[in-house]
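Selected chains from the complex are presented in situ; the others are not included.
Per-chain residue numbering starts at 1, and chain names A and B are given in the order in which the chains are listed.
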Amino acid sequence: MSGNSFGKRFRITCFGESHGRCVGVIIDGCPSGLQLSLKEVQKELDKRRPRQDKISTPREEEDKVEFLSGVFKEYTTGAPLCMLVWNKKADSEVYEKYRFKPRPGHADYPALIKYKKFNDYRGGGRFSGRITAAFVMAGAVAKKLLKILNIEILAHTVEIGGVKSEKNPTLEEIRKITYTNAVRCADEKTAALMKQEIMKAKNEGDSVGGIIECIILNVPVGVGEPVFDNLDADIAKMLFNIPAVKGVEFGAGFNSSRLRGSENNDPYIIKDGKVATTSNNAGGILGGLSNGMPIIFRTAFKPTPSISKKQRTIDIEKMTETTIEVKGMHDPCVVPRAVPIVEAVAATVLADHILRSSFINIGEKME
Amino acid sequence: MSGNSFGKRFRITCFGESHGRCVGVIIDGCPSGLQLSLKEVQKELDKRRPRQDKISTPREEEDKVEFLSGVFKEYTTGAPLCMLVWNKKADSEVYEKYRFKPRPGHADYPALIKYKKFNDYRGGGRFSGRITAAFVMAGAVAKKLLKILNIEILAHTVEIGGVKSEKNPTLEEIRKITYTNAVRCADEKTAALMKQEIMKAKNEGDSVGGIIECIILNVPVGVGEPVFDNLDADIAKMLFNIPAVKGVEFGAGFNSSRLRGSENNDPYIIKDGKVATTSNNAGGILGGLSNGMPIIFRTAFKPTPSISKKQRTIDIEKMTETTIEVKGMHDPCVVPRAVPIVEAVAATVLADHILRSSFINIGEKME
C-alpha cells in the first residue's frame, strides 16, 4: 500500500480507515498566505454528509473537520496542512461475519489476498467510501486556491438508475438548484424521478448507479503537462480512485468516436476579442492541455455493491459456496453524495497543475 | 513540461519530437536478467507502423529500434534501458504556414500559449501521435516481463465510425484474427465494413474515430494500490495520455450505471478449486485491485483532427478569423494503429504494479 499520495506541487497524502480512529489528509505544497477557515472546509464536508432523508444511509456522521497543522491565525503557513475528521464509534461486529465471506462487488476478496489477513476489514477499512472525506477536505483547500484565479467547479447528477433529464441545465440552474435537492440534480422534475428510482431500488433491497457531469470554468489556456501528466489523464486517474467509478469521458467522449472529424473538431473563432471555439466536443482539453473553453467530463458510478438482497458468494476459509445478505446502513445510491467528491477531486488535480504552470503567478494574485 | 515520466518501479521517461532527431524512451527499474532482443521490440513497433494499404498514411516510417543502454549480451542489466527510433527526414515546411493558424482539434493553440512560441511546432512536435512509438517500445519490454507470469494482453478494435460487430469475438478469434486485417478487428466481416467506412471518410477529406477493447489475462489477485494508485486509475491515466482518447470504461462501464446492484455485482463461485465470479461486470478490478478475473476495458478515440476539408480557424497573430485545409499524410482513422499502443500502455502500467507487489517474486521466476 504505497500509493496514498497524489500530485507534484499540491501533493495530498491520505490516511485513516472506515472504522479506525479517523480519516485525514495532508496537503504538502499549499502556498503560504492562503486565507483559510475551518468553516470553509466544513461547508464542503457537509455537502458530502448523508442527508437525513430516506434516500441515504441512516448512519450518523458528524464529520467535524480539525486542522492539525499548517494553518496559523487563519492563514496557511506553507507547512504541511493536516486535516482530519474523527470517526464516531462504529459497530464493527457485523463485519466479523463477512470477514471470510467476500461481499460481491466489494474489494474484500482481493484485499484479503493482498494483505494476508492483516488489513483492517471493518467497514471496508481503507476501501470504504468514507475515505472520500479526505478527498473533500483537500478539495476544499484547492477550491479556495482556485478561487483566486476565478476558477469555478460545478458538478451535478445527470443520470440515476437510467433516469435522466431531457434537456441540459444552464450554468445558472446548476449553480442554483443542484445542492437544493437530495439527488444533486440541476433539474427539479428529474430530481423527483431520480429520487423515486432510488426509493424503489431501496425498497427491493437493491441499489442503483448513475452519472455525474462536472464543468470547470475559467481555467487559463495551457494548463496540463505532456506527455504523461495530461490534464485529462490526471483528472481521470483521480476519478477512477473514487470507489464505484467505472467510466470517465471528456467532452463528446464515447460519442466522439462516432462523429466525423469535420463534426467533432471545434472550430476556432474570435469572440469578444478572445479566442474561442463554436462547439466544445473536446471538453476544454486538447493534447492534454486546457484550451480556455469550459472543461467538461462525465463519470459513471456503478450501483452500491452493498445490498440486502441475497447474493451468491463463497466461504474462503472452507472454499465452499454460500450466500450473503449485506445488512447495514448503506446508501442505496452513492451518486448524490459523490457530487461534492467529484468536485473535490477535480479541484485537487487542477490546483496541482496550476501550481505546476510556471506561467501562472498565483502568489502575486494572493497578495 | 515536467511530466514525461510514468511509474514508480518500472518507470518510463520519454523524449523526442515528431520532426526532431528521434523518438525514444528510458525504462528505469527493469530488473536485471530479462532476456531481451531488438527483434522482440521491433515486432511490437511493426504492429504500429502504417500499413502499406490505403487506409493509413502513405508516409514512410521505418522505425528501426536501437538500444542505447541497459542491455548487454541480450539480457537487461538492471541499468536504465534507453531505446529509440531515429526520425527520417520529414518535410517540415508545411507546418510553417499552420504555425499561427491553429488546427482545430489539435494542441497547436494551447501549446503556443504555454510554451510562448518556443515549442517545436513541426509535425505537432511533442503532441504528435508519433510520440507513441516510445510507448510501444516500453510496452514491448513490459510484455516480455509479464510473460514470465503468463500474463497476456489482447487489444482489438470493436467499433470504427459507428460500425461494430454484433457478436463478441472469442479469445481465440482475438488472438488469431486481430492482426491479420488492416483495422485490427477480430471479426473479419466487421473488419471489411470498418475499412469501407474509413475509405468513405477519407475520400470525403474527412476522418472517423472508434473504440478499442483490451483484455488482460492471468493477472494475479491483489495487484494495484489503494488509495491513489488504483490499478484502473493508473491504466486510465495512461490511456488518456494517448493522443485522441476521449473516454475509458472498465467492465460494464457506463452501462453499469444503469444496472441494479443485484445485476451488476459479480457473484463469487468456486470453479476448478479456485475462486471465480459468474459474470465480470467489474472488468477484473475491485477497489482498485485485480480480482483474478480478466481485466477488461474500452477506450474511445475521436476522429483524426487533421482533415483536408476546409475548417474555420483563426490567425492568432492578427487575431482574425480564417479557414484551414490540413493537407498532408494523415491517417483517416487512428484506431487501427492505436491497438498495439493500447496494449503497450496496459503492459507498462501492469509491469509497474507487478513490480510494486511485494507478494509477487518475479525475480525468482526469472531464474
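Following the convention adopted for this analysis, contacts are C-beta pairs under 8 Å (C-beta built on N, C-alpha and C of every residue); 3 or more make two chains touch, one makes a residue touch a chain.
Quantities reported herein were computed from a predicted structural model and do not represent experimental measurements.
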Here 2 chains sit in place, yet the whole complex recorded in the file consists of a number of copies equal to 4
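We take it that only the chains that are shown with their structure count from here on.
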The assertion on chain A/chain B checks that the Cα superposition rotation, as a multiple of 5 degrees, is 180
Taking each chain's centre as the mean of its CA atoms, chain A sits from chain B at a distance in Å of 26
The chain A residues in contact with chain B across the complex are 1-6, 8, 12, 14, 102, 104-107, 109-111, 113-114, 116, 126-127, 131, 159, 161-162, 201, 206-211, 221-222, 224-230, 232-234, 236-241, 243, 246-254, 256-270, 273, 275, 277-278, 281-283, 286-292, 300-307, 309, 311-314, 316, 319-321, 356-357, 359
